[in-house]
Structures are given as C-alpha cells and as structure tokens.
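Contents: one structure, followed by commentary.
Omission of a single protein chain aside, the complex is shown with its protein chains in their original locations.
Moving on to chain A:
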Amino acid sequence: MTAPATTIEVRKPGLSTTIQDGGRSGYYHLGIPPSGALDQYSLAAANALVGNGADDAVLEIVYMGPELRFTGPAVVAVTGAEIAPRVNGESRPLWESFAVAEGDVLDFDYLKAGSRAYLAVSGGFDTRVDLGSRSTYVIGSLGGVDGRPIAEGDVLPVGTGAAGRAGLVVPDGLRPAMSKDVEVRVVMGLYDHRLTDRGRATFLDTTWTLTPVADRMGFRYAGGELETVDREPPFGAGQDPSNIVDSPYPIGSIQVPGGVEPIVLHRDAVSGGGYMMVATVLSGDLDIVAQSAPRTRTRFVEVDLETALQLRAERKDRIARMYAALSD
C-alpha cells in the first residue's frame, strides 16, 4: 500500500494566486501568450529547492499570500518576494526548503519587498495541462484551476515522483536583490526611429515610477513625455504620433501610447497592436520588472544586442550554478 497522494486545500486564495510554470511557448503567433511565472529565476529556484524540474508548476503569489492546508506530508519552498511563509503560525525562511506534515496550515506574513513569491511543492502541482503548459492564462481560461486564479475550497493535486529534501538553501550570492530603485536593461527598437534625439534621451534619462497599473499583462510607468518625429501617418496607422501600422508585440517590448506612460508588456500580453515599441527589456531583466511593486523607481538602461545575448548566456549559467549548488 502506498500512502494517498498529498493534496493542498485552499482556505484563503490571496489576492490573485495562480498556477504558473515555465510557460506555454509556441502559440504567441496565434494570439496566445506564453504566460508562466513572471519571475522565471525565482520559479527555477523554488523548483530546484524541492527537487523538481526548473519549469514545473508552482503557485505565483502576488502582494498577498494564500492560506493552504496540506492533507499529507510534503517538502515546499518559497522564493522571490519577501513575504515570509508560516507553518501553523510559525515563521519559515525564504529561499530554503522545509517540510510540512499532514494537517499543517501554511500562510504568509505581510509583503516586505518585491511583488511576487513562488511556492513550489516537491512533485509539482499536478493541475490540468492546456497546450503543453499548466500556466494559468485567465483571459483565455487556459491552464491553472479551470483557467482562473485559485479560489477558496479548491483542492490542488500534488504530483508524485520527486524526492524533496528539507533544509536546502539557495546561497546568498544566488538570490536576487529586491529594491525600490532598479535598473532594467533594454535593447532599443524596433520603432525608436519615431523618437527625436531628445525623445530618446528623455526615455533613457528619466527615472520612471511604476504605477499601480501593473499586472501579468503589462507594467505601466509614469514620469515623462517622449518627443516624436513629425510625420504624415502612413496608411493603416492612427493619427496619434505614437501609432504605427499594426505589428506583433514581443514579450518585454515597451510601448508608449501618446508618448507618455511607457508600458512593459509581460508574459500574459496581447500579441500585437498599433503602438510604437521604443525598446525591449532583456528576457532576464523581466524578472526585475516582475518583482517591482507600484512606486518602484526605474531607469531603462540601453545595451547592444551582443551584450544582451552575453547576459542571457550568463543568466542561464547562473541557473545552472544554482541547481548545482542544491544537488550535492
């Protein structure tokens, strides 16, 4: 006889807690965005701590944590935002794996820094797979629990087969800093030719402030107005100087409707539209955007494509080193 598989009962859902994994790649050209954990590094770290694959399904917790009850033993870990987990009211560390027993209740303290925390459980969340991913895409009702955030009374199944170990720790040097002052690296383009030299300088020299309009689709910033080049609108583009003939939007692209309030598109973004994209955030730095709370002061820092590719390789290496550090 084997013990029945552990499940997790949702007693309180938190603000908007969703099942997310490495993402639903390959359908963006059909209008279905990749979704997945907004902070992919913290996703990998949470999974590494509990012995899962880097892209396995976890709970993404934003701003306010859920209250969960375990029906059996499990090894869990929380990474990302500073929002301390508690087992039966007793504090547990972030970035470390710990054991929970049958009947234990896991909840969370207030958010101290960052925005999104990732709760991984050994074996992963075994919820439904749509188009190759368990990630919740609420607008499309894909993945997750019936395509929506978790709700009170849900019972989340836990997969079997991974052997988690309590007491593993992500070393300090491999934990990202959570700050209210951040730099986000970008490659300029594809529509930065719509900006004057002054408009370009304003984009890169302004300390932008993240507004409360920040969710899985996009993050809107305030702080300046970008000067655009005068033109006759081409056929198919609207009259506003920020309008372009409709074009695909890359994940991480920064569109600037009206030349004010840049929006960084994130992993639940719409796949195309008619606003100029002046730059694109490096895929690794989308983790920094994901952890930005409203009022975070943000500078966009230009790098060239060669540097961006090098930084991507370094990030991949960092995740590999983290896995190595946790699997001795």
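Here is the rule we use: a residue touches a chain if its C-beta (ideal position, glycine included) is under 8 Å from a C-beta of that chain, and two chains touch if they have at least 3 such contacts; residues count from 1.
The rule is simple: contacts and distances are computed from a predicted model.
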item: Protein name as given in UniProt for the chain not displayed, "histidine kinase", "Biotin-requiring enzyme", "Putative zinc finger protein" or "GTP-binding protein"; value: "Biotin-requiring enzyme"
item: Which residue of A:173, A:212 or A:234 touches the chain not shown here; value: A:212
item: Given A:16, A:160, A:202 or A:247, the one touching the chain that is not displayed; value: A:16
item: Among A:41, A:63, A:118 or A:249, residue touching the chain not depicted; value: A:63
item: Touching residues (missing chain, whole complex) on chain A; value: 15-16, 62-64, 110-112, 115, 212, 214-215, 293-295
